[in-house]
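Written out below as structure tokens is the structure these notes cover.
Here the complex is missing one protein chain, while the rest keep their positions.
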Amino acid sequence: MDLVTSELAQIHQGAAQIRDGEVSTYLPQLAAADPELFGLAVVSMAGNVYRAGDAAAPFTIQSVSKPFVFALTLAELGLDTVLRNVGAEPSGEAFNAISLEVGTGRPDNPMVNAGAIVTSSLVPGDREEKWGRIRHTLSAFAGRTLEMDEDVCATERAGGDRNRALAYLMRSAGSLVSDADDAVEVYFRQCSLVVDCVDLAVMAATLGNGGVNPCTGVQVVPGLVAEHVLTVMATCGMYDYAGEWMLRVGFPAKSGISGCLTASSPAQLGLGAYSPRLDHRGNAVRPVAAARELSQRFDLHLMHDLGLSAPTVFYETDEPDATGGGTTSLRRLQGEIEFAAAETVLAALEDVGRAGTRLVLDLSHVTRLQRLAAAMIDARLAALREEGVSVVVTDRSGRHLLSAVDRSSQDLRAELAARS
Amino acid sequence: MDLVTSELAQIHQGAAQIRDGEVSTYLPQLAAADPELFGLAVVSMAGNVYRAGDAAAPFTIQSVSKPFVFALTLAELGLDTVLRNVGAEPSGEAFNAISLEVGTGRPDNPMVNAGAIVTSSLVPGDREEKWGRIRHTLSAFAGRTLEMDEDVCATERAGGDRNRALAYLMRSAGSLVSDADDAVEVYFRQCSLVVDCVDLAVMAATLGNGGVNPCTGVQVVPGLVAEHVLTVMATCGMYDYAGEWMLRVGFPAKSGISGCLTASSPAQLGLGAYSPRLDHRGNAVRPVAAARELSQRFDLHLMHDLGLSAPTVFYETDEPDATGGGTTSLRRLQGEIEFAAAETVLAALEDVGRAGTRLVLDLSHVTRLQRLAAAMIDARLAALREEGVSVVVTDRSGRHLLSAVDRSSQDLRAELAARS
Amino acid sequence: MDLVTSELAQIHQGAAQIRDGEVSTYLPQLAAADPELFGLAVVSMAGNVYRAGDAAAPFTIQSVSKPFVFALTLAELGLDTVLRNVGAEPSGEAFNAISLEVGTGRPDNPMVNAGAIVTSSLVPGDREEKWGRIRHTLSAFAGRTLEMDEDVCATERAGGDRNRALAYLMRSAGSLVSDADDAVEVYFRQCSLVVDCVDLAVMAATLGNGGVNPCTGVQVVPGLVAEHVLTVMATCGMYDYAGEWMLRVGFPAKSGISGCLTASSPAQLGLGAYSPRLDHRGNAVRPVAAARELSQRFDLHLMHDLGLSAPTVFYETDEPDATGGGTTSLRRLQGEIEFAAAETVLAALEDVGRAGTRLVLDLSHVTRLQRLAAAMIDARLAALREEGVSVVVTDRSGRHLLSAVDRSSQDLRAELAARS
Partner (left out) sequence: MDLVTSELAQIHQGAAQIRDGEVSTYLPQLAAADPELFGLAVVSMAGNVYRAGDAAAPFTIQSVSKPFVFALTLAELGLDTVLRNVGAEPSGEAFNAISLEVGTGRPDNPMVNAGAIVTSSLVPGDREEKWGRIRHTLSAFAGRTLEMDEDVCATERAGGDRNRALAYLMRSAGSLVSDADDAVEVYFRQCSLVVDCVDLAVMAATLGNGGVNPCTGVQVVPGLVAEHVLTVMATCGMYDYAGEWMLRVGFPAKSGISGCLTASSPAQLGLGAYSPRLDHRGNAVRPVAAARELSQRFDLHLMHDLGLSAPTVFYETDEPDATGGGTTSLRRLQGEIEFAAAETVLAALEDVGRAGTRLVLDLSHVTRLQRLAAAMIDARLAALREEGVSVVVTDRSGRHLLSAVDRSSQDLRAELAARS
């Protein structure tokens, strides 16, 4: 067993001890779920899948469909258009709250029922077209064709008066502009899609991977859409536990009344979890506990301060030229360079600058150079050139990261390589 | 003018065009502010200060004091104790909302007035001791001794009935356990501390720097406290604009009714901004616009997908030994290695493993090795050793990042250095 | 012109000066109303009709239908059954408020939209049967067959999403148990019935006349139902102006968004009023002003203390019998005798009671003898008889008001008549 699977097994074993909470009675099908079922799945950015417990047990996706339909809508219409009809504010309220923004009639956010109904209504097309697009997109997020549980959907439909009420209320308030019945029907269907923990983990990983499914390689939604969806999940995904979830766990998530949870650690992994017992806020008890433990073991909290790293400028030397008169200064950089790291580079270039000196800046071990950081360094190099310094930027990786790369740098590459 | 200052000047110039909003009339002193004042300051993790406009104009800190007093309370009492008296949920409500959690009587979060009064009341000591600690802590965050505006404080005190009402309400509900008058008095004083944009930028940078003031080097609060404060700022800092702020700007912030704003991009920078005109939610119009522009230019959005970086395993080779029979595999790593990167390392070690082979793993350009990632790699190395592979970990940086470093690796260092 | 018509004309003239308020834009047909239209009608318990201004101008009844459909439901199902599905509490909220009682899901009261929809849904039968009964009952209240404005109804139906939302919400909460669409459809129709001021005055007079239409003599609903409807109109009929209406005007009323108002002064009169301009609470401005003036001129406030009246015992004498030994005491009563008046009767009987005396109690001018008052007097007479007093009750009106009337009283009637 690999270490990640082993960690996941330990997390599963720990959370399985918890028997608090109650299985939802919202639908008879949910109420009939075995309360002891408990699955976990983690999918990495590399598309690897790790499983623990009942990771293959099927369940209906319910509210976890919301962020993914929101993603579809954003991809189709853009953020500004979507926000005209649904807000993005955490409400501090329960999932089925009735509160529309005064003046606009907008529901609080796309993660509560009202907002999700508006979101589904914004998907272009008539009822069947909407449904086709939604099913197609959620399947693309999961990397396989998802099927609907007809039985659950029929029950949702039969008992869906509160959601119908929300739809008509929003129509009267102007935030729901399509047919109310269509919006609710499509919403019931999306909630009735059948998934398992691995599906949810892949879907979350796709959001955390800039919209690209790490298993299939398909770009499901643009990166900016994924960024927006993750943001809304971070502030609104866990109902009235959203704030404490961010404190205790610290990465975007969404829970569903069937006992499922999806959570996405950007650029790291997606988590899918399932266990039917819910706490009084409607979040699944064991999945929440497991996510909290995962966050600690994997250092996934977005605000976690990672502490010191190795220096960006890992090597610097200023050697007098053998022929006298000049100096060759070498600065070798490594790692990710954004604003903060760029500042340390500029500091390391402070001494350079007398006429006749030569500067060699080696970017070979830079793993990422952020736009502004590049501009900051570039500006400094340009100034040095104006002062008469001969600047050479080397990059054995073959990438040309800085715009102001001296043409002559090519010539120096061999010399530098020999020297290092 | 350096590039950062130049960027800041452009951002300032852009936002200065906006003349929307109204100066607060909450206090006569606020109402008397020159509406055209507009300052910006950025402080980096290196402690560098960048300024634009009226960055030295003084103003009272008002609600921007809240996260820093919350930090003090967390440092004194710990998260669990503090959360017994104040929640951490975004309320979707205005700054002066009266809504206490049913059952516990807790205010929604420490960023609304009610929560801030509880926070201040939790600071140990009597009235003057509380005040002493608060002033000391906020001064440490700012890196200089802050003074109170006696005149503003007197006005706050005279007109502070709503805050008194909140205090008594919370006392009756059990969430405020100290003297109500003391709590409110201390709260009025902290709101009356005089700061400028640079102060706010330093304070925010301190939070983003793991609690260490980047200018003075003082550890003001523990790193975990800074993490918690940033999280609550992210979800609750901008009142009922919190959700859209995270969408549009994307890093933790707090606004004050004087027109000020502090925002912290973890590990990057702190922003201080000031301009008196407020929007209808009580956030300063120009500072919000400036922060949004800064976020885009500096790539500061927490959910922003940075796209591809250079490979973690930047060099790999498997050379048959000259003497035959064996192979020496070299794997050279670079950059930050967390879970996702560790996976690619493991993938690069997949082929290694026949008896008689030798593995050299070079960590010299690894800038940070996350705990779990280290354990993942370590576990793989231990397995290889069990299979008979001779493993050597090299690290020219002199750090010993992996626990399972082969003692013999020291011997190989020279050879490796020569080869590279 | 008779005095009542003349008073009404003065009231009309006074209120016609008011041009405040805005015509409702809820429906285009309402928005198109001539804002200067202003009619008043008063119908007395004797069925007389008094008119002023545009008393014959037609308009849709809108929310004024609510108390009359409530009356129908009470008559069919009884108070306890109806209250299981709709409350009777003033909400202090607007007409279209969404607030259901926690636990029961009941709307606040039958005078707000939600409660009225439940009320209509409780009318027995399918959609057309419900509608038939409602139209029949409201027509009986008005004393003529009312017609529906098909055009208004179609518009209500087209724009009725908020009411549909309320219906579905109550179905999900369990307080609306019939088909939601049927309930809303029937509600739209009842609101679209066309009436004029005289109709509304007759309808109100019917409620104030114990459920008997004073013009047609038809008992539309039982007296107890009328009592219940008047009570709910008193506390809930004027939305969030209900309390001040009772202070300023002081008798049960209901307003409608078309600008109409019905008000009922029990045992006195019914008022119908119409003028399209509404205040911000949705009550018609001129009708409210006219009702207030009417209340003052006609002394209609329910809590108005009427001050002293003539004594109940208007004549008392104790004459020694001509034959000696005995006394004949005469007590003559007048007016309405309830508890308070009965007490004064008992006080006047205090001196009576020695053996050998004769008591003659004359009820000829008693206009009403309340049950308990009768029992009080009766008990006293029985006690006197036990003490040996010969009691004779006379009643020239031929009514036998007291149960314990002495048989011998018949003999005394002539004597008494002669004496008086």
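Chains here go by letter, A, B and C, matching the order in which they are written, and residues are numbered from 1 within each.
Here is the rule we use: a residue touches a chain if its C-beta (ideal position, glycine included) is under 8 Å from a C-beta of that chain, and two chains touch if they have at least 3 such contacts.
From a predicted model like this one, the values you see are computed outputs, not experimental measurements.
The chain that is not displayed touches the following shown chains in the complete assembly: B, C.
Among C:Glu76, C:Asp179 or C:Glu227, the one in contact with the hidden chain is C:Glu227.
Considering the full assembly, C:Ala242 is the residue among C:Ala242, C:Leu330 or C:Val389 that touches the omitted chain. Contact between chain B and the absent chain runs through residues 98, 159-173, 180. Considering the complete assembly, chain C touches the hidden chain via residues 2-4, 7, 44-46, 48, 79, 83, 87-93, 108-109, 209-211, 223, 226-228, 230-232, 234-236, 240-244, 246-247, 250, 252, 266-269, 297-299, 301-307, 309-310, 312, 314, 334-336, 338-340, 343-344, 346-347, 365-368, 370-372, 375-376, 379-380, 397, 399, 420.
One rule holds for everything that comes next: only the chains that are shown with their structure count from here on.
In whole angstrom, the spacing between the mean C-alpha positions of chain B and chain C is 67.
Shown for chain B are the residues that touch two or more other chains, of which there are none.
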